[in-house]
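A single protein chain has been removed from this complex, and every other one stays in its place.
Naming follows writing order (A, B and C), and every chain is counted from residue 1.
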Amino acid sequence: MALRTGAFVNVIQSAIPAVSEAIALLYSNHPLVESGGFADFHVSVRAATGVRRWLRRQVLFEFDGARPFKPLPFPQAFPMLEWGLNWCVSNHCNNLLVFHAAVIAHENRALILAAPPGYGKSTLCAALVNCGWRLLSDELTLIDPASGNVLPLARPVSLKNASIGVIRSFAPDAPLSRIVTDTVKGSVAHMRPPVGSVQRANEPAKPHWIVFPRFQSGAPTTLSPYAKARAFMQLADNAFNYNVHGKRGFETVADLVSSSGCYEFSYGNLNEAVSVFDTLAKSAP
Amino acid sequence: MARRNLVLIALTQPRATASWSASDWDTLVRQARRSNLLGHLAFRLEAANMLAGAPPGALAHLDAARILAQHQQQAVEREVAEIRQSLAATGVDIILLKGAAYAIAGLRAAKGRIFSDVDILVPKQALLEVESALMQHGWISTHHDPYDQRYYRRWMHELPPMRHIIRQTVIDVHHAILPETARLKPDSAKLRTAAVPLEGKKGLFVFSPADIVLHSATHLFHDGELEHGLRDLVDLDTLLREFAQQAGFWDMLVERAAELDLRRPLYYALRYTAHILGTPVPPQILQAAEAGKPVPVIDRLMDALFVRALCPDHSSVADRFTPIARRILYVRSHWLRMPPLLLVYHLTIKAFSSRSSED
Amino acid sequence: MICWREWDGEIVVYYDLTGNTHLLNSLAGLVLRRLAESGAARSVAELTESIGPSVAIEPDIAQIEAVEAVLTDLERFGLAARGTA
Partner (left out) sequence: MAMSEQQVPEQPSSTPSTDASSPQATSPEAGRRRLLQGGLAAGPVIFTLFSRPALGGGIGGECKTPSGFLSGNLSQHGTPTFCSGRTPGYWKQSQHFGDWVAPYFPTAVSGPGGHQATTFHSATTGFTGNQFGTQTMLQVLGTGGNTGGYTALGRHITAALLNARRGWTPVLSETGVRNIWNEYVSKGYFEPSAGIKWYPAQIVDYLVTTMPL
């Protein structure tokens, strides 16, 4: 099966029912591509064979016959596919600047959410795309150095631990995959991207805001300006291939920071957070 | 699936790609990536003006590989500068080997090439001093297992690889191009004497052109790293084509092979580059190189093995004998490097350690 | 060889030779600029004087020490070097 996600075509093979089930649910809006064309990534997820499968069933991710990762426990087959597809992009697309950050858009103005795991970045991203923002990506922000544009991926949003319940009650209609427990990141579930985001997955957006969010339970909702030089360092530190681009990487990040409003955002309540971002969107010229 | 070696076709007859379908390009990119030749391919297709025919998806990957290759070229330059500075106080002459040598000497073989570590050669008696200086400048040994340490120090032609604490780059310090236990005994002193200083970089050297080729051939045909066999063969081809423009190169090459006890690897190198990549080796040189030819039965066996092993390590070109060919050649390379008892010892301990590290 | 951008008094520098990127405080940024503009300075005192009016510290011993500290830090990262005159 060949799935198109943004600019990429992924050929995915898996005989594992949990994987096909999750794909059917989460990628139901994604276009299928006829086989026989050019595909960016050929991947498979399959059960490991050998002695150890009798002790503990495991699952393997293969990229075109190579195995970049250690096997994982069998129930983690689908998260492994998602992580593997992220790796495909972040490890190969050196024609782009790839950041570990979520990115959403309002009228083609992109808002980049950069934060370490556990800071509530994916939760905020999931909430906002359920309130009219367009999902570009929840894990990988792709910047084309030639144009400075953000390229969409529109793949499922990964939710962890408490966020799963939070999004379930915040957006009860958003389809979520089955929860997989005991992964390296705890419990994981994926949310289907809104159909509108998938339909517009070939429309780039212009970077307009860079926000460093942080969830703290009970914290007041505050959005405050963040020093641009620090935003630069923070973003570059979150890039997979900033240094691969050398001087061009520096210029691209510098332009990105210069042309965007940079903010620190602290929140403890998701509804308040969403209204702050709506105000931000409306304030844009 | 048709087993077509598209990388080979794209490299030897780039014009043929003009009529390729998107599916051909798909296979090409996969084979080239797996062979570590995607960057090299990008430069070669560009030089042949054939990039325009690539579908946009393939072009993006070729572009990405080119950007990575440019970064690596710059990274190797930085790394060599750091190494040179770290060793300056020792006064030891440093000979750059393999990829780093191609890059710093500005050879065509460096274009689009993937680098993994920097290899240098220093006199054996300077090893300790060099190791000490590198440690003081932030390189630490990557092998902490006492067996590995002993193995390297006693039998190998190099120090255990050292990794830089900050940059995470790896340096391999050699004192010879083959282990002391190997069947072939190229004299390191002869290699050093013929080394060429790099202009404007005091203390830095590369091998002479003939020795660069012979080292590359020895590495490919007497070392275990055949998963990059095609990449190494492409290195050889590119080096031979570039050096062939220097007067007297071919005769020198045959002469040096005899002098350094490297006739066998030269025979294989010329035979397989000419056969697989169409390298224009003069007929009288091919004939002269036959001095290194093994007995006919071995010759035929090697043909069967190498022609498989020198393909991209990708399912689209492998046949059912490919894995066994690679395995046989791997064991052979160990056999060539070590006396049998030591070989068993080495493979046994390695087998144990790789099993335990899986859990 | 050195690229930089300044935002609100803080400077981000990319140094081609090492590939490293540094976030500098305003004084370090000024020192680096002066050095880049003039190619070299003859002494720390001269350098301090040349940046004197631009920073809000008294041009005294403390400032010379501050510039000294900047140079030491810049040297650590290969951004500046002291030669023998």
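Here is the rule we go by: a contact is a pair of C-beta atoms (placed from the backbone, for glycine too) under 8 Å apart; a residue touches a chain by one contact, two chains touch by 3 or more.
Bear in mind the structure is a predicted one, so any value in this text is a computation, not a measurement.
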Result, missing-chain neighbours among shown chains, is A, B, C
Per the whole complex, from B:Gln168, B:Thr193 or B:Gln245 the residue touching the absent chain is B:Gln168
Residue touching the undisplayed chain, where the options are A:Phe212, A:Tyr263 or A:Phe277: A:Phe212
Footprint of the hidden chain on subunit A, which residues? 63-64, 66-70, 72, 83, 86-87, 90-92, 100, 115-120, 123-124, 139, 158, 160-163, 165-166, 169-170, 184-186, 212, 214-218, 230, 233-234, 236-244, 267-270
Hidden partner sits against subunit B at residues 33-34, 36, 68, 71-72, 75-76, 78-79, 114-117, 128-129, 131-132, 135-138, 140-141, 163, 165-170, 227-228, 313
Could you pull out which residues of subunit C are in touch with the chain that's been left out? 10, 18-25, 27-28, 31, 69-70, 73-74, 76-77
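We adopt the following convention: only the chains that are shown with their structure count from here on.
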Subunit A and subunit C, separation of their C-alpha mean positions in angstrom: 40
Residues of subunit C that touch two or more other chains: which are they? 19
Where subunit A touches two or more other chains simultaneously, the residues are 243, 246
Subunit B-touching residues of subunit C, taken from the complex the two chains share: 17-19
Along subunit A, where are the residues that touch subunit C in the complex? 227-230, 232-233, 236, 242-243, 246-247, 250-251, 254, 257-258
Which of the residues in subunit B come into contact with subunit C in the complex? 74-75, 78, 81
